[in-house]
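With one protein chain withheld, the remaining protein chains of the complex are depicted in position.
Right after this comes chain A.
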Amino acid sequence: MSTPILEVKGLKKYFDIRGGVFGKKVGDVKAVDDVSFTVNRGEILGLVGESGCGKSTTGKALLRLVEPTDGEVIFEDENILDLSKEQMRRLRKDMQIVFQDPYASLNPRHTVEKIISEPLITHGVESSKEQKERVKELLEVVGLEADHASRYPHQFSGGQRQRIGIARALANNPKLIVCDEPVSALDVSVQSQILNLMEELRDKYHLTYIFIAHDLSVVKHISDRVGVMYLGGLVELTTKDQLYESPKHPYTQALLSAVPVADPDYEVDRVILEGDVPSPSNPPSGCPFHTRCPMAMDVCKEVKPEFREIEDQHFVACHLYE
């Protein structure tokens, strides 16, 4: 739990808003605004937040699938934002992604064999015998059968497709996998199959995951440390136990209390937040959460709180802890 495999410093991604007759830039959406964290080798870092908080954009920016506007992403002592396209392509062998929608992320016209062997071809496994062997092996690793290789994606259920997506990500023995809502399209009974599989694979291949999800109980189950995002920024980041047992940021507290618990005896002190998440194209001044925060003070309206370590391994961006 010591050596970081990935260090993210001040990552920003702004999308331009264009308008008017000539498509001039009239503003920007600050989808990810100054996010910093580290990921240790072999750990699972969860990123949670509601829709529009920038968690998926963060995941994609780490792999440069969307080009970050600013910041540093240091993967194994190398700032990957400085790399050329070709170098980046080679590096993606070590950094992979599993997408949310297993229906949309597999090409319907390709057989499973073609889908899984494509990354192999790109990264230099040329003999077709070797490719076939590897595909067979990968399918077995993710709990499918070798003869599934000749089928097409539509012949599989949602859970099986997600297994194919995972097999594809594993093809070149990556070190880091960004999992972008990998189970949110699946039914509960299938979801637990996939979560267990992902944990097994982590142990077997010493993988590191960044696990992005909106479901707090899923993230709690799988992660070692968890970061909570709100409106483009991290508001809290700490170990799983710390976060779920003593959340510090008022947003984390509200978010946790809002989750319905499948236990009729469980009484929650629910903090019901007023209103909606503000638009990231026009974020509030000061702390982005002050418009909904039950504990907002005057300073929150003016000064954006710094994201800092208040206890060992516990980062919070809130004026209450200064």
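Please note the rule applied: a residue touches a chain if its C-beta (ideal position, glycine included) is under 8 Å from a C-beta of that chain, and two chains touch if they have at least 3 such contacts; residues count from 1.
Criterion: contacts and distances are computed from a predicted model.
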{"item": "Chain not displayed: protein name in its UniProt record (\"TonB-linked outer membrane protein, SusC/RagA family\", \"succinate dehydrogenase\", \"Peptide/nickel transport system ATP-binding protein\" or \"Branched-chain amino acid ABC transporter permease\")", "value": "\"Peptide/nickel transport system ATP-binding protein\""}
{"item": "Selected residue (touches chain absent from view) among A:Asp16, A:Asp82 or A:Asp276", "value": "A:Asp276"}
{"item": "Which residue of A:Asn173, A:Ser217 or A:Gln313 touches the chain not shown here", "value": "A:Ser217"}
{"item": "Contact partner of the left-out chain, one of A:Leu65, A:Ile121 or A:Val261", "value": "A:Val261"}
{"item": "Absent-chain interface as seen on chain A, which is shown", "value": "50-51, 143, 157, 159-160, 187-193, 195-197, 199, 214, 216-218, 220-221, 244, 254-266, 270, 272-273, 275-277"}
